[in-house]
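Note that one protein chain of the assembly has been removed; the remaining protein chains are unaltered in position.
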Amino acid sequence: MMVLQMVLLLCNIYAELKKLKNMDERIQKLEETLAKVLSENEALKSIVQDSQNKLKSVRKENEAKKVAFSAGLLESGTGHTGPINTPKTLVYKKVFSNIGGAYDPNTGVFTAPVKGAYYLRFYGHSHGGPNMAVSLLKNGKTQCSVFAWKPTSNGNASNGVVLTLETGDQISTQLWQNTWVFDDPASYTSFGGFLIFPL
Amino acid sequence: MMVLQMVLLLCNIYAELKKLKNMDERIQKLEETLAKVLSENEALKSIVQDSQNKLKSVRKENEAKKVAFSAGLLESGTGHTGPINTPKTLVYKKVFSNIGGAYDPNTGVFTAPVKGAYYLRFYGHSHGGPNMAVSLLKNGKTQCSVFAWKPTSNGNASNGVVLTLETGDQISTQLWQNTWVFDDPASYTSFGGFLIFPL
Partner (left out) sequence: MMVLQMVLLLCNIYAELKKLKNMDERIQKLEETLAKVLSENEALKSIVQDSQNKLKSVRKENEAKKVAFSAGLLESGTGHTGPINTPKTLVYKKVFSNIGGAYDPNTGVFTAPVKGAYYLRFYGHSHGGPNMAVSLLKNGKTQCSVFAWKPTSNGNASNGVVLTLETGDQISTQLWQNTWVFDDPASYTSFGGFLIFPL
């Protein structure tokens, strides 16, 4: 009787053990698949990291682009600036916009906050009589100018330029000696510019 | 005899069972590794989600940037506009470009489609005689102007400005009362602008 029970028990055990081989195969499959997943994930993590860095740089560049300003000569009132017998940096007081804060309304100087291509323009208006002449200067050196010789009525002239500026380069406009410009609340005489793209 | 067979059988079974410990260890290893993979993937999914959102916003911003227009005063023909005894919004009919459709050639008004920094410029040309004066207006308020007092030959003057506009802000140019401008197919008198960057 006891022996018979043992035989039955052994048969059960034997049946159970057959599962072992199948489980071993399943574990091996899992191990292989998981190794593949780990390896693929390393590649994926590296791609994601690379994309993150590139995206960060794109976003940084897009933010860095936000440099633009524009100002009229007189904040209020009406009047001539010049003529005097020395060249004079024009200090535009009526700030229309100054995104990035690179234009200083106390000095009339725009300082490039990042290296890039900038568009810069200015406009001069004067009453008839004396000459009207203004140059745009980069670090004190004339880039482009306007000139109206003894206009019979108003002098009206504007110029603009695309310049590659290094960080810290300074742009200003200068009234020539013995010339004048005029401004009033309608804002004729103006200076402005913006970063087109960083470099 | 039977007992001997059973002993051998038991020995086999016993040998098989030794694999159980090894399999248990492999399963445990798999469980640990997979838990790590799951946790890493959650982090990865979160990074990818974040990158996707940032990229979406960069792409949206880049698309939103596509706002630019430019128009000449007369679509065809030759003639003066003004002088009349009230200020008059100039309606530029010869559309050179109007990407984003923010300029309305029926009203002469540019309506900012997104908040941002915009560059806006205009150019006025007139024959000699009456004054020539044009202002650029934001929501009806003068920003900057040109003025040529009784020019002996042509009046020629342009101005431009960088403005921060809110969505819906309206930009137009206005001819002053008792002043005039001239245009013909060569297109002298013009208005234009573009979004420099959204804010």
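So that you can tell them apart, the chains are marked A and B in the order they are listed, and the count of residues begins at 1 in each.
Simple rule for what comes next: a residue touches a chain if its C-beta (ideal position, glycine included) is under 8 Å from a C-beta of that chain, and two chains touch if they have at least 3 such contacts.
All values derive from a computational prediction rather than experimental measurement.
Within the whole complex, the absent chain has one touching residue among A:78, A:107 or A:142, and that is A:142. From the options A:16, A:42, A:63 or A:166, the residue with contact to the unseen chain in the full assembly is A:16.
Residues touching the missing chain, restricted to chain A, are 2-3, 6, 9-10, 12-13, 16-17, 19-20, 23, 26-27, 30, 33-34, 37, 40-41, 44, 47-48, 51, 54-55, 58, 61-62, 117, 119, 135, 142-152, 155-164, 196-197, 199 (touch as defined at the top). Touching the omitted chain from chain B are residues 3, 6-7, 10, 13-14, 17, 20, 23-24, 27, 30-31, 34, 37-38, 41, 44-45, 48, 51-52, 55, 58-59, 62, 65-66, 68-70, 72, 96-97, 99, 119, 121, 123, 125, 127-128, 152-154, 156, 158, 160, 185-188, 190, 192-194.
Here is the rule we use: only the chains that are shown with their structure count from here on.
Between the CA-based centres of chain A and chain B the separation comes to 14 Å, rounded to the whole angstrom.
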